[in-house]
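Contents: one structure, followed by commentary.
With one protein chain withheld, the remaining protein chains of the complex are depicted in position.
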Amino acid sequence: MFRERPIVLTAYVVCTIMALLAVTPFFWVLMTALKSNPEINAWPPHVFPIQPTLEHFHRILGEENFLRYILNSLIIALSSMTAILFTSSLAGFIFAKYKFPGRGVLFAIILATAIIPLEVYIIPLYLMVFGVKMMNSYLSLVFPFVIMTFGVFFMRQVIMSIPDELLEAARIDGANEFWIYVRVVLALSKSGLMALGVFAFSEAWANFIWPLVVVTTKDMYTTELGLATYQRQFYIEYGPISAGAVISIMPMLIVFALLRRHIMKGIATSGLRG
Amino acid sequence: MIPKKHVPDLIRDGNRFSDKIMREQESVRGNLAARFQEFRDSIKRDHLLWVLIALGPVFALFCIIRVYPILETIRLSFYRYHPTQRNRPFIGFDNYWRLLEDEAFRTALINTLQFCVMAVIITLVLAFAIAVLLRSIEKVAPVYELLLYIPVVTPWVPASVIWKWIFDPVHGILNYGLTSVGLPKLAWLQDEHVILYAIVLVSVWKMLGYFVVVYGVGLRNIPDELLEASELDGATPWQRLIYVVIPMMKPIILFTVIIATIIFFNVFAPVYVLTASAQGAPAYDFKVVIGEIYQNAFVFYRMGYAGAQSVVLLLFVLTLVFIQFTLFREKR
Partner (left out) sequence: MVRRFILAAACLLLSIQLGIADEKTKGKISIWLGYPETLDAFKLGQTEFKKKYPNVDVEILTFELREFEAKLAVSVPAGSGPDILALHDFIFPRYYEGGSLADMPADLAQAVNNKAIIDTPFRDIVTREGKPWGLPWWSGRNGLFYNLDHLQAAGLSGPPKSYTEVWQYAEKLTQKNEKGELTRAGISLRLTGPSGGTQKFGYFYYQLAGVQMFEPGKKPGTVQVTIAKNIDAAARVLLDHVEHLHGAKKSDDWALKHDAQGFASGAASMFMRESWVIPFVKKNGPDVKFGVVPVPRDKAFGAFNAVEVLSVNKDSKLKDAAWDFIRILQDQAIVNNVLESSGWVPLRRDRDYGSVLAKEPRFAQMTSPPSDQVQYIEAPNVAYEEMTTRVGEVIQAGFRDASLVGNMDGAKRVMMRAHDTAVKILKDNGNYSD
């Protein structure tokens, strides 16, 4: 964009500093997780552990049942992701490719809920779950996250770019609408689906306030909730806490590493339409 | 498998098909039975049944999970509501009058507004600057974008935990950095004035990458000819930025301002984690709006009152979004 020399130089310097600042805290937490307790509290602080140890990881996985928390988070995130992909693509398809009375109104209602954050209406959601005595179950944990307004909007954008003629041709050949949905629409919006899937997965994984409110026993904690509660305990030890943080981050980092192109593409598609 | 046909063939077939239908229709006009047939055909053609079956359940879910709860929050705010007590009287606007005198909530509102304004401005300005700079080193830009995006995919809770240790007043590396250049240690999370900056720092660190990528997409879509033309006209880089780049980025900037505002106004997880006072390591109780709602609803079980607070939150969010919309529209 700007080819002038001083700007290019500034770009390298500034961006490198910012990138380092972005990444250093992760390095630090990993180092802390591998240090023994005396080293953690050493002053001046050691950068690398002189005698690295895995005791904190053993502790947090063993004593604290963290593996169970990770399993819970996985189940919830995968369920939510699947539900959101299904509902968003179906609704997006309908809004993109069909005319029907009230289409504008319905879409506007759905869109209007997009800017309203979950926290505003979390109380009635809680009372609904409380009323049917479904607290502390996987179903209640996934319940608010089976739909995503942004998902509908996003899939609609993606599907609008599929040429109508393809759908018409399939109809002429005698295909029913559901077949078109599965074989044509889904097949052609794979990358959009992947982007949305990653987004839905990470939103469900990272969600904090809903599990905080709905979970009553430790065996149903999600990773986020488990870590937040663990570090609020009476006695705060940063060794195990850092190990817990490292473990909490790993799944999302792995997903990111594998699917980063789709993630970036997803942002591109959604970011374009303000 | 989709039948393999050329597009011109498809169009020709489609046209032939619709021509045929129109001829048939003319011959049955005016006939009631035929008009009914027409209606049924149109349903089939518009696939209204399919629309109903496909969209119906999804829209129903929306109503149950989004629309009803939003309306119910508003309704609850006029009651005194405890989940296990049977007495739930209607009390009109009492909750709202109480809100006006509630010092804790007032503090939370002020804190949240201060935090939101700071975080939005710093994050977006910084992200925009970085995105612009990255366009000058486009070949390596993806690497930088990737690194900056790692905090974005990290959930709030572990991110806050990581920073909590960095902020530790006795052992943390930030204070180590300060002392090694001769500055006094800061009580990052314990001092009532500093903690705001600490939370802003964590939030900016976390969300920066996302906006860098969004702005990057927008910037890449600016046609090169425009920039080259202005360069030929003798415009300096700064002028090109102000008069070409920014105007073209207006819609995206509006989008990011709205998204950033909503994200930061609803800050909760980092505050919960950073200010959680493990009794051994105290932190200043920095109040934010969602924190107050959570405490009133799920610790004190004053759900009607918390409902009123939620309505206030909703009004604030809607107002902020509306203001931003009009501000950006006017500038045109």
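Every chain is named by a letter (A and B) in the order it is written, and numbering of its residues begins at 1.
As a working rule, a contact is a pair of C-beta atoms (placed from the backbone, for glycine too) under 8 Å apart; a residue touches a chain by one contact, two chains touch by 3 or more.
Since the model is a prediction, treat every value here as computed from it, not as a measurement.
Touch with the chain that is not drawn comes from one residue among A:36, A:191 or A:229, which is A:229.
Remark: the residues of chain A touching the chain excluded from display are 130, 133, 135-136, 216-219, 229, 232-236. By the touch criterion stated above, the residues of chain B touching the omitted chain are 83-84, 104, 169-170, 184-185, 187, 190-192, 277-285, 295, 298-302.
The rule we apply is simple: only the chains that are shown with their structure count from here on.
Here the spacing of chain A and chain B, counted between their Cα centres, is 14 Å.
Remark: chain A residues 1-4, 7-8, 10-12, 14-16, 18-19, 21-23, 25-26, 28-29, 32, 40-41, 43-45, 87, 90-91, 93-95, 98-100, 106, 109-110, 113, 115-117, 119-128, 130, 143-144, 146-147, 149, 163, 165-166, 168-170, 172-173, 176-178, 181, 183-184, 202, 205-206, 208-209, 212-213, 224-225, 227-228, 231-236, 238, 241-242, 244-246, 248-249, 252-253, 255-256, 260, 263-264, 267-268, 271-272, 274 touch chain B in the complex. Chain B contributes residues 1-3, 5, 7, 10-11, 13-14, 17, 46-48, 50-51, 54-55, 58-59, 61-62, 65-70, 72-73, 76, 83, 126, 129-130, 132-138, 143-151, 153-159, 161-166, 168, 170-171, 173, 176, 180, 205, 208-210, 213-214, 217-219, 221-222, 227, 237, 240, 245, 251-252, 254-255, 258, 262, 266, 268-269, 272-273, 276, 278-281, 290, 293-294, 297-298, 303, 306-307, 310-311, 313-314, 317-318, 321 to its touches with chain A in the complex.
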